[in-house]
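Complex shown without one protein chain; remaining protein chains in place.
Going in written order, the chains are labelled A, B, C, D, E, F and G, and every chain counts its residues from 1.
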Amino acid sequence: MAIKDYLRQRFFPHMWCPGCGHGTVLNSLLRAVEELGIEKNDIVMTSGIGCSARISGYVDFHSLHSLHGRALAFATGVKLSQPKLKLLVPMGDGDALAIGGNHFIHAARRNIDITAIVMNNKIYGMTGGQYSPLSGVGKKATTAPYLTIDNDFDVVELAKAAGATFVARTTTFHATEATDFLKKAIMHKGFSVVEILSQCPTHYGRKNKEGDAPQMVANYDKITARLGSKKLEENPALIGRGIFVDRQAPEYCEEYDKIIEYAMKGRK
Amino acid sequence: MAIKDYLRQRFFPHMWCPGCGHGTVLNSLLRAVEELGIEKNDIVMTSGIGCSARISGYVDFHSLHSLHGRALAFATGVKLSQPKLKLLVPMGDGDALAIGGNHFIHAARRNIDITAIVMNNKIYGMTGGQYSPLSGVGKKATTAPYLTIDNDFDVVELAKAAGATFVARTTTFHATEATDFLKKAIMHKGFSVVEILSQCPTHYGRKNKEGDAPQMVANYDKITARLGSKKLEENPALIGRGIFVDRQAPEYCEEYDKIIEYAMKGRK
Amino acid sequence: MRTRIVFSGSGGQGVITAAILLAEAAVMYEGLNATQSQSYGAAARGGATRSDIIISDFEIDFPLVSQPNILVCLTQHAYNTYGAIVRPGGTVITDTRFVDIGKKVDARQIELPIYENVMEQIGKPIVFNVAVLGALLGIEPVLQKESVFKVIADRVPEDFIEMNQKAFEIGYKLGSEKMAEIMGR
Amino acid sequence: MRTRIVFSGSGGQGVITAAILLAEAAVMYEGLNATQSQSYGAAARGGATRSDIIISDFEIDFPLVSQPNILVCLTQHAYNTYGAIVRPGGTVITDTRFVDIGKKVDARQIELPIYENVMEQIGKPIVFNVAVLGALLGIEPVLQKESVFKVIADRVPEDFIEMNQKAFEIGYKLGSEKMAEIMGR
Amino acid sequence: MAKKKLKELVINRDWCKGCGICVAFCPKKVLELDKEDKSVAVRPQDCICCKLCEIRCPDLAIEVVIEPDKEK
Amino acid sequence: MAKKKLKELVINRDWCKGCGICVAFCPKKVLELDKEDKSVAVRPQDCICCKLCEIRCPDLAIEVVIEPDKEK
Amino acid sequence: MEKSIKFIQGNEACVEGALYAGVEFFAGYPITPSTEIAECLSQRLPERGGKFIQMEDEIASMCAIIGASLTGKKVMTATSGPGFSLKQEAIGYACMAEIPCVIANVQRGGPSTGNPTHVSQGDLNQARWGTHGDHNIIALTASNHQDIFSITVDAFNLAETYRTPVILLFDEAIGHLREKLVLPDEGELPIVGRLRTSVGKGVDYRPYLPREDGRLPMSDFGAEHRYNVTGLFHDMWGFPSNNPQVVSDLLRHLMDKIDNNVHSITRYKEHYMDGAEYVLISYGSSARSAIHMAKNRRMKGEKIGVLELQSLWPFPQHLIREKCSKAKAVIVVEMNSGQLMYHVKAAVDDPGKVFLSNRIDGKLITPADIKGLLRIIQGRGV
Partner (left out) sequence: MEKSIKFIQGNEACVEGALYAGVEFFAGYPITPSTEIAECLSQRLPERGGKFIQMEDEIASMCAIIGASLTGKKVMTATSGPGFSLKQEAIGYACMAEIPCVIANVQRGGPSTGNPTHVSQGDLNQARWGTHGDHNIIALTASNHQDIFSITVDAFNLAETYRTPVILLFDEAIGHLREKLVLPDEGELPIVGRLRTSVGKGVDYRPYLPREDGRLPMSDFGAEHRYNVTGLFHDMWGFPSNNPQVVSDLLRHLMDKIDNNVHSITRYKEHYMDGAEYVLISYGSSARSAIHMAKNRRMKGEKIGVLELQSLWPFPQHLIREKCSKAKAVIVVEMNSGQLMYHVKAAVDDPGKVFLSNRIDGKLITPADIKGLLRIIQGRGV
């Protein structure tokens, strides 16, 4: 199937700004789904609220555009009640880790078979450029006229500590890599997290003088390095890209099925 | 000052069950405050809701018995608006890490100068023995008649990943150690976390056949080992006790003061 | 027929379980209506416990008991708090180990050494509450004792049924003998 | 006096800023009342933008404009959408680069090559909106141009003031010349 | 692996928003923005069919169509 | 360090809930629960003033009072 | 054969009703005095292949049941005041996206943490207005276990019928009371199942286009039809729109589908209402005291009746107006500061004849409390 067949083409051109990285994430994700050859009817995409969250309206899957920060909680309900479905949950950085931080760590803890995609533009895009828990120190934002003093989360570390069994990071520059990681994440049994650095030229870029979209994308190549690469070894201050965690552990829905099996036996 | 002088004695005997570890945490904490010689008026204790949370009613500090899970959010308001105060925030495991998980990681991320104490009895005591995100797999609880399948958080790992700059763990068996860690945590500039394993004989103990309070307390000695000890080296499955993180990093209120300084200069 | 009973004591004594057993027996094995409710203190733990039971042939609307026909007090605190609410002419049952009857109330006051007997003959305080239930039925035959036995069989793990029955009988004996004594006079 | 103006165009054109500058100048430097409001699309980005301005000696209650005296359209989409709402006898201002005037409306339709001139003489599209403002005042002198200059001075970073003033003058010249032309006839 | 041959660079002008990402990262400088700020293939003959433009386009506006013969 | 000498083991019977923690962990078996389930010092002479009972008591019901002379 | 009589708590009667109605999924977070509902379902659901999950908080619980409902399951959650407040945002989502689900709120004393182990009926208005924005809701209650059972079944039925969240507004006194429940046989009470679309594969399914009869057939996530669900105003396919017509049509639909059916949704019972001169209006556990008192007074020859409401929202304005039209006085009996009373006053012909017999101290209102007020109304002093 062509990648366009996974789109709800009637809503194109989409609402994202010119050069918004979220479109590239959509692009990479659809390639992953296409290459895996998953049936559209087997996928539920759940999103929250934000520019990023609008992604669920553009894909021809079952789509649940939910509440800001709560996508993983909705997804947990969908998945547990119908484990045969594949759950894709793209989220903005604010969505996933500001208001949604608790659902993020709890979904990870349970190791429920959901793929969380953090579309990290380090800013609240939808509401016009306020700082997020991933902005980091010293950034300009509409609510940080004097520059931010808030430390940022390391999404990878947090996901790992919370119990995620697959954790990867890449960027919109590394679109092929993104597709690759997304494929692995989707096929992984358990809670998987893929963080994708995704430029917001309109707010983050403009305010922080990071140039236009192509410049921001190019920058992702400069500031990151593949895990295990010489580049990273030589400059550990760079942001690591790659698969940080990939381990097998009991998956929540499967464990629950065992409870049912036991309880139903108890009954008869 | 005698340790009793830090108590609101008129509410004693307290409401905790016979042998409840939360009383020992109170005991250790008051010793820490007493040994540090902090003025009662300089301390604000903020707690949420739970058996653990009742601790704030028993201490003769400024006390804010707030909402389930929200103690750190209230504390953040108190601290930021009046940084000279010492903020002690004891929380139950559910309080801190179920409903309160997001405030926990965000307070850690900001590195705001608050001392969080997780009174971890691995159960929701107040509501009668439901499992918590710290119960771990294979435990009995009123909402887990077929035993739990939920993985537990590692509080230390989570606090570390989220950005806490002081993280320690001990138990009610190790009361002197607890006092020691609490002293260090309170004196630490930045967000500090002390997890104290604290027995709930009434619910957790009874349901999981862990015996009476003395047995549960004795068990803490068996299942834990000091970081760096031979015991832990020989048996890494034991739960580590000790100070896991102790580092200096910019503290939130101090950083904010710099913003004010800058902004007020800008004004004049 | 409408019997209003209040059980009172402290958290660990199984007061509420006893109340439930009694009311459940009435409903499940005697075709009666019954309600059981309890009050909780601020402290969920250790505080005073009270359970109200109404047993009736008819529908029970308001389920609380203001003046019980039968009042059971298993701690001094419970006796002091609730002693006065018993209906004139009603019955107050106390255990000699836990309650000193101070000021008398206008009711039949029956003190029994239930706890002592349970500890002597069984040695497990856990069945004290069932013995109290036995005593109550020994004194006031509000239900058939078989009904209670059936409920015990429904609710109690197999291994413990016998012990509970025995406890019940201990109380029942104490109660009925005391009644015989009182009636005899 | 009550002037009702609608600015319309697309997100990046600075339509709203131009509207604010105008209304602010009226309030801050001419002692008039003014309101400025804007509508947002579903998509915060790139969509059609519209801003309504009312300038008046009196209090302004209802702040939206249903039939503007002056309508500025900076995209074809805006023209197609809003062209028809202009008051009969009002003025429609469009930029030749962006708008092809199709069906005529019952109003003075003024097409000006503002964008072209700005790009030629300054080369920065960012000041296009201010040039449009200049054109508007060149056509309809709803305010003194000094008032707008003052607001620009208040709002724009020092280094850019001159460029903005220049852009304004470009527009103003186009506008007033066109008016002279029209009036001359 | 046989070298791929371009059949067509399909650019959806309705979807393209002219962000310039494809232009900036095309290794062969095949693409440019026209004056309406839409991407166009100005040097299609240089295209090596790497698809970097296609996979990075945030608007899913480019498709690199490869000669079918060569693909088999 | 001079050995500490016990002056008094103050047990607040109103606060003690008879959990038995002090009893279980006293290294010298100084304490026992009486029949009202309150902790009592049955062998005060054996007390080594380690205060383990005091610091672990969940009810803050024990105070180990040490002879002041010895402390100085 | 299972015994058909049970002696259980009100919360357990609710569970029995939910199971009878076919609940398949529960997500919750413990809170007094509702916890027994969760506890009991954690045991009972897996026995029949259903799922129970304890979420990290009440917000997540509410979201999870919405997600589960979209896969075609009958779902519920249970909570009390503080948790009910937290669920409000997602309850509004369920209203907007028209997701069938049942939310039990076993009320305790509020505001805030309040009086957790004591009875209150203080969330009445919150059940209606707790979430932001215009919307509509169904809220039901009951005063005894038999009715708790059947009203719970009703709640699931109405949720499916109207594609809407339904609130079960119980209270601590009834939730914790133990009394008899006679389990109806299978088939004895009607059960409304999920109405699934009959639209076939490849045919345009419009999840938000009401049928002739007003109902909106659903399609399970995972089934043939892929559509969009959103909390934004949306068109008939579920896609966001802020077109004014679409917005007002949808909002009006959300209001009307419930208001226009107030008659079919209204549930109530009459006790001794024949020629009643004094009408007591009550609901939940306070209705028991009202009935008790009316029964007593009737035996003494006084014409007192009780109108017991089992549906609180949509508010049965016409019913109340009609039933009170001949009353000398109307006494609203409730355990709050007069929340229902306000609406009763607005419904009757003469608000001056409406009185409030209430209790706000955490104690169950007693027949004596009501009798005291009645004496005053009758001019007989205290």
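The rule we apply is simple: a contact is a pair of C-beta atoms (placed from the backbone, for glycine too) under 8 Å apart; a residue touches a chain by one contact, two chains touch by 3 or more.
From a predicted model like this one, the values you see are computed outputs, not experimental measurements.
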Task: Identified contact with the non-displayed chain, of G:84, G:149, G:227 or G:355 - done: G:84
TODO: Would you mind spotting which of D:20, D:48, D:105 or D:156 touches the chain that isn't drawn?
DONE: D:20
TODO: Identify the residue among G:11, G:35, G:77 or G:131 that touches the chain left out of the display.
DONE: G:131
Task: Residue touching the undisplayed chain, where the options are B:4, B:62 or B:189 - done: B:62
Task: Residue numbers in subunit G that touch the chain omitted from display - done: 59, 81-82, 84-86, 88-89, 92-93, 95-97, 107, 109-118, 120, 122-123, 125-126, 128-135, 230-233, 242, 244-245, 247-248, 251-252, 254-255, 336-337, 339, 342, 345-346, 351, 359-363
Task: Contact footprint on subunit A, counting only the chain that is left out - done: 49, 67-69, 98-99, 101, 124, 126-128, 130-131, 133, 142-146, 150
TODO: Could you please point out the subunit D residues that touch the chain left off the display?
DONE: 20, 23-24, 27-28, 33-38, 40-42, 44, 60-64, 66
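Following the convention adopted for this analysis, only the chains that are shown with their structure count from here on.
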Open item on the list: Rounded to a whole Å, what is the gap between the Cα centroids of subunit C and subunit F?
Closed with: 39
TODO: Please work out the Cα centroid separation of subunit B and subunit C, and write it as a whole number of Å.
DONE: 42
Task: Computed distance of Cα centres, subunit D from subunit C, in Å - done: 88
- [ ] Could you list which residues of subunit B touch at least two other chains?
- [x] 16-18, 20, 98-99, 101, 126, 128, 133, 146, 150
Open item on the list: Quick check on subunit E: which residues sit in contact with 2+ other chains?
Closed with: 17
